[in-house]
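Taken from a larger complex, these chains appear in their original positions, while the remainder are omitted.
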């Protein structure tokens, strides 16, 4: 890949990455480690500068020390690169959204850029917003005013939450887009950086045997599941203000759904606006979906189990009377030619019986089984794409039980990444996404209209839940969640 | 299964198995070991007698000694059953086709039957013809005249060769059917007893994702391959009079083809005439096939390699000027709604690069790949059913190469029996088929009209080869066979 990227413009040009909020959690846990990972794999240009920015004063050295400990290497050989990487890292303090601060920063950036090889024409800038959304706009405006590269592209990576409902998201989008163009904004949903999610379109459209089956004629239901096997563990405060729908479903699972269900785009890979082809079709899909109704939802909240695991309300950071759902299940519908009548089931929850994220496409029963194989039970075919942990693709199928019996048994046509690709470097989602932003590939970032459509689908039910003070159904820590969820799915 | 069979009539009734040609190779290598295997798995009735029959005089004890060595056990626990099994084995000498001999034998059978529990009403008889086809008819006539069970069913197992061409096969069938009914004749093609072949219909019709794909819209070609990685090894005499087409293709591979390609039967499993439903559809399929033409064939004969492996003509038992093909490849066509235009490619050969038998269903390319994934190479999907060795089902597919690249790589959705069912008892094909004959399940035996249709398809080209003295193309021992074969397949 390094070879391939070298071919691309950005590797031959100068680059400055400016990490706003450099002292925060996100920057330390994700942004810097991913930048280091790219560096180790020769995927940053030779002429790169990485400048942290935050309010607190700090010398470069102090900052380097702080982040150094977080830069884990995936291969021993990379250890030697740590110092080199750190030597490219700087830190500047300033006020968020202050034109004065950004102007000062800009001049330093220009100096750094000038320090680099003058033969290299372009000097690109990537601003990474590891800051809260309430300061997005001011910083964007300041960058627009005084921080744009004069000799290359300027891009901004921002991260969720992108609003709290349709109105706030629309406002955020409109404000940001009044300052920066859609082509300059890279909205991260880190699910789009996961291996299996990235593989989805190639799997769907690159295999002749799959697309003919991916429709209402053959598919009985599609279930997209996110499960955690632990609770808020004393840190539920932030979560409580969002709840599981806003935290997981409206963004991550909707992204997965739209990739699973979208029509084939004009192009998937390739340069230029292929990113918009994919996103056009994701948006077209979302437009075929009605707003979720409360009738098609089950909400749950976990309670303590017998083994000493605390319930959600036992978390000291959670209000005693919180009605926030830690589990939700919803049945969505896609009213288009391909999917009309096929339920899309979303499930997400904390403190459940296992930890996993997966897509499960269940097929209708084979026709006339009862007549052809009287008295025998066949399991349904299911195509499962496990996103985490342990990426896998498998098709649940029926074969004759081996031996003398002529009964069916359930088996799997299996592709487990762990066993198949045990020695392959598997980068973090952030590493993938930062690289794609450098390459200018917007397909894996959230376009504003996607965001708006997703909020259109979810906002009414969220309002209703809040207004009606809907009481979530209690479920025991470590269980499958409320039985009502399974019941709704079975309908 | 034993439980299940007990429910069926034959397990509660008396049974005599008469092995004609008891001293021959087939009886010793296949018939007796399989009967012992069934015995060990409690799949012979309590009141069973097994009587060998051949021309040479021998005492029971001597016969038991001869066969004892050949009765391998699959589980140590079965060792203890050997003596018990042998105690049920007897031997009688007589003339093949002699009414006198069979009449005498019949009276002994009746005596044995009478020795059994009188409470059991029925006494069934299975004659196993481990004898050359030229004595089939006389023995059948003698059995019909004096050897039929008066208190239960009488069935006859016969084995290939069933004629040498359409005329001889028709004669054989007509003669046999003038003596015994089709319901009494069980023609073995041992490929029908192989695990993967037995699994075929359940795989095809029991999985909703497969049948929609099994047609001319999606399938580019179907290849049925039989390869051996050794030659005639000094025992080519018998083979030389048949050649690879008659030895492998006209029977075994045609059976596999007809199961892969047939329409869904009225019933697959179940009692009664479901066996005819399957065979009706196999015959209907064969009727949609034209006779093979020489233009669509490649013939080969192996020659010595550099490692000291002899060529076919070096085999001392083979005539020096033999034109017998040890390799053949043919492209067949099925003119029905499902398969019109899809080539069915058959390949069989000795002394090739590997040993295997498999079915390979290659799919057409996914549409618009070039537009959606410009510049990227995708392998074709292939569904492979490996019959031997190491039964497996796998779908060759494309996934995104894991890691940062967005290129496709070829992978497999895999179901390998060896790893999945490592501890499952895998009976020999003969064991399966003898059991099915006892259960009266004719679906896995060759019906006369199947036989006739298969010969109709193959006879013209075989005649042509003989009349035109077609010279097979030499290929080196251990190679892939003549390049012309690959070229024809690629057309």
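Should a chain be cited, it is by its letter among A and B, assigned in written order, with residues numbered from 1 in that chain.
Here, a contact is a pair of C-beta atoms (placed from the backbone, for glycine too) under 8 Å apart; a residue touches a chain by one contact, two chains touch by 3 or more.
As the structure is a prediction and not an experimental result, all values here were calculated from the model.
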{"item": "Subunit count for the whole complex, all chains sharing one sequence, 2 displayed", "value": "4"}
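Keep in mind that, in the parts below, only the chains that are shown with their structure count from here on.
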{"item": "Separation of chain A from chain B, taking each centre as the mean of its C-alpha atoms, in whole Å", "value": "53"}
{"item": "Residue ranges of chain B in contact with chain A within the complex", "value": "1, 4, 41, 43, 195, 198-199, 202-203, 205-209, 211-213, 217-218, 264-270, 363-369, 371-376, 378, 380-381, 383, 391, 393-395, 397-400, 402-406, 408, 411-415, 417, 420-421, 424-427, 431-432, 435"}
